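Omission of a single protein chain aside, the complex is shown with its protein chains in their original locations.
For chain A:
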Amino acid sequence: MAAYIARRIGQALLVIWLAYTLVFLAVQLLPNDPVTIFLSADAAADPATIAAMKAQYGYDQPLIVQYFSQLAGLFTGDFGYSLASGQPVAERIGAVVGSTLVLASSAFVTAVVFAVVLVASATLARKAWLKRLVLNLPPLFAAVPVFWLGLVLLQVLSIKLGIMSLFPDGSFASIAVPVLVLAIHVSAPIAQVLLKSVDNVHAQPFIDVLRAKGASPSWIFFRHTLKNAAAPAMTISGITVGTLLAGSVITETVFARSGLGQVVLQSVTAQDVALVQGLVLLTATAFVVVNLVVDLLYPLLDPRILKSGTHGAPRALVA
């Protein structure tokens, strides 16, 4: 077990470091340095000011020095300086990350509940039409664009009916509606994968044995099927971190919420290089950490993973 955990953590750190290095190199491919880009927003930037600012933020150093000093900065919590906002990157991100965490985690939990409810009702439905209807929901959810659903809901609920604010005002609706919009989109892949693996589990002999013993369908589903079908759904849940973050960008814009979404939008449009680097690093870390957690949970579902050494097995089901 310890070796398994150590290997997984080592891989995670490697991925984060590679992501950071790639972004650093990508920034060097930009036609100009961060200071010149920032100052070009106004007319006639003074060359002396450009030089002074470059020196101030270390952009005048040789590449290799910049790379290692920035890398060293990360360990002390120094993520650089966001020129466009005039704040340290850590401060800029720190001020809003909580809002996104609340949105994304609530949406994730809601999405998982949605997916389980959907799959349970599809599996346990007695009427054929109901089953067909429920089965068609995930593709529909995946197809509905987040911004469109958000716009329509605000148009109806806020502008036509006046029962919620266009702005985040702390009311239940202004929290629940964005969460719902994001959750619907994120639940689609989880539900689809879960449906498929429930089918796979149900095709296995031990289910026949349970049925023969007279177990009810719902008892079989909740006691046996779900646990056995969970691994692929967990894998896909880990991967939805990307969807969650991308969805948050859109949701936050549509619902005028503060959060990483607005910061991503601003930093990319203003080409605020240090901020973009910080955001990429944060996203990569979030992605890696969530997938690390998923990986560390697998052995709890299926102890065979630790023995066989074929640690890719659960993921193979997804493919």
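Here is the rule we use: contacts are C-beta pairs under 8 Å (C-beta built on N, C-alpha and C of every residue); 3 or more make two chains touch, one makes a residue touch a chain; residues count from 1.
Basically, contacts and distances are computed from a predicted model.
A.B. asks: One chain of this complex is missing from the view, so tell me which of "Thiosulfate oxidation carrier complex protein SoxZ", "Peptide/nickel transport system substrate-binding protein", "4Fe-4S dicluster domain-containing protein" or "Exodeoxyribonuclease VII small subunit" is its UniProt name.
C.D. replies: Its record in UniProt gives the absent chain the protein name "Peptide/nickel transport system substrate-binding protein".
A.B. asks: Among A:80, A:232, A:259 or A:278, which one touches the chain that has been omitted from the display?
C.D. replies: Of the candidates A:80, A:232, A:259 or A:278, A:259 is in touch with the missing chain.
A.B. asks: Of A:58, A:73 or A:168, which residue touches the hidden chain?
C.D. replies: In the complete complex, the chain left out is touched by residue A:168.
A.B. asks: Residue by residue, what part of chain A touches the chain that was omitted?
C.D. replies: 30-32, 36-37, 39-47, 49, 52-53, 56, 84-88, 92, 95-96, 151, 154-155, 158-169, 253-254, 256-259, 262-263, 266, 268-271
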